[in-house]
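All protein chains of the complex are present and in place, except for one that has been dropped.
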Amino acid sequence: MPNSVISSPHVPRVNRVDRVMLDVLLALIPGILVMTWFFGWGLLINCVLAVTFAVAAETVVMLLRGRSPLIALRDLSAVVTAVLFALSVPPILPWWLTLLGMLFAIILVKQLYGGLGYNPFNPAMAAYVFLLISYPVAMTTWLAPAGLAEHPLSFMESLRLILNGTLPTGFEWDALSSATPLDEMRGKLDLGQTIEQIGQSQTWGWLGGRGWEWVGVAFLLGGVYLLWRRLITWHIPVSMLLGLTATATLFWAIDPHTHPSPIFHLFSGAAMLGAFFIATDPVTACTTKKGQLVFGASIGLIVYVIRSWGGYPDAVAFAVLLMNIAAPTIDYYTQPRVFGHGSART
Amino acid sequence: MLVAILAIAALAAFFGILLGYSAIRFRVEGDPIADQIDALLPQTQCGQCGHPGCRPYAEALAKGEEEINKCLPGGEALVLALADLLGREPVAMDIKEKIPSVAFIEPEDCIGCTRCIQACPVDAIIGAAKQLHAVINSECTGCELCVEPCPVACIQMRPIQEDIQRWRWPYPARQPVESDSAAPLRDAA
């Protein structure tokens, strides 16, 4: 009898993990659409492949652990991981790299630590970094955005490229691929060009790289949706974007000829995706409000540092992983003052 | 190179002296580990560990002469606490834990032989020769040492009745289904 005692509250619960994840996927839709518009079908193909691999990996691991795979699949966390990964990698990434990435993310980074809620690192970002270090060329071969590309790939061409590595007839890699704006900026700055000279190029739009700037705006929109649905709080995204902006503004103010403007930093690379969808992953981020501010601002700072002086043009994944390591410590030192403890304001 | 060697040697000497001094200056008297162990033991004095009382078992543990799973009343919780304190691997208890009980003397059968009184390690049985004996429930540790000596077998162990004061909220039956680990890595430290 005593074991059947169930504690209050006796009211229906208002939230559910799967609905949270579903909302995150919904919020990603504008970004997915814009990226597909600019980078072609490959992105959608990657999404489908990544989701398939992730779900398969999760099912196998759960079966090996002697548990019902449905429990893990129902929460949709594997799907979110897969989609975030697919949005971060080049849209023509060979399928086996996506497979490798998903196996790494789901098996090593997530399930070996105990599954959802127990992983210290963001699975999508860990997989991204793992591939970036192991396969740097494939991971940095981006397509040129629509409007700049000589030959926008058709659906079948994308599929063949991803599954087979077959280039469309009559084209070489150079004709299809293009450096990302961050890549180009770093490269040209290293060659001694000034921001003004670099800005002359037709690859630049209003806010950042052409095409890329709209991707940033779309993710910002999705982020606002998440905030409106109260699935995330403002602390991490705002502090991360502020951290990035403040550092960028400082150097830009010192020398605008050799340091790109803060706007460029905000709307290039994965800054927006990172701020709203990756750094805010609750499992691996800080949980205290003060801690989240420190966490976000540090990511912003690290992103700027690596982008400007590090070995890689973009740095959101590295910054997030680095701060994942620090999260428990930050949490420990930023515990809120408990009601009735210490000096209360009267 | 000579400078480097000298510097390292000087440093080594400095820290060596510092450590040596600290060892004397901050010396801890006595054997507090035995006290710490004794504080963890349930003090039933039942002797089921093979030692005459809790203190001797604590001292044996402190010397490293004994396994940490010998205390039956302490149960698994004690094994874990001892493993934590002594930095040893937890060992499984070989016998299932007992339900908390107290001794009860059947008044009709007691012949007043005082053997149980002599056996009781905590003086929880009162009575005198040729007089009826009785157990002080609040003092009885449930060690069962009085059961054996009774010549008429009139002592039995009775489980402590659960009442509202003693009742505890049960550990939630609805466990999160996904993982075996009690806490994620980041919180386990």
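By letter and in written order, the chains are A and B; residue numbering begins at 1 in each of them.
The rule is short, and it goes like this: contacts are C-beta pairs under 8 Å (C-beta built on N, C-alpha and C of every residue); 3 or more make two chains touch, one makes a residue touch a chain.
Operating definition for what follows: contacts and distances are computed from a predicted model.
Set against the options "ABC transporter ATP-binding protein", "Ion-translocating oxidoreductase complex subunit C", "Phenylacetate-CoA oxygenase subunit PaaJ" or "Na(+)/H(+) antiporter subunit B", the UniProt name belonging to the omitted chain is "Ion-translocating oxidoreductase complex subunit C". Contact with the undisplayed chain is limited, among A:Thr81, A:Thr245, A:Thr288 or A:Ser308, to A:Thr288. For chain A, the residues in touch with the chain missing from this view are 1-2, 5-17, 19-20, 71, 75, 77, 114-118, 233, 282-283, 285, 287-289, 335-341, 344-346.
Residue positions on chain B in contact with the hidden chain: 38, 41-45, 53-54, 120-124, 139, 141, 162-164, 166-172, 174-179, 182-184, 187-188, in rising order.
The rule we apply is simple: only the chains that are shown with their structure count from here on.
Work out the mean CA point of chain A and of chain B, and you get 52 Å between them.
Those residues of chain B that touch chain A in the complex are listed here as 162, 167, 169-170, 172-173, 176-181, 184-187, 189. The touching residues of chain A, counted against chain B in their complex, run 2-7, 67, 71-72, 113-120, 327-328.
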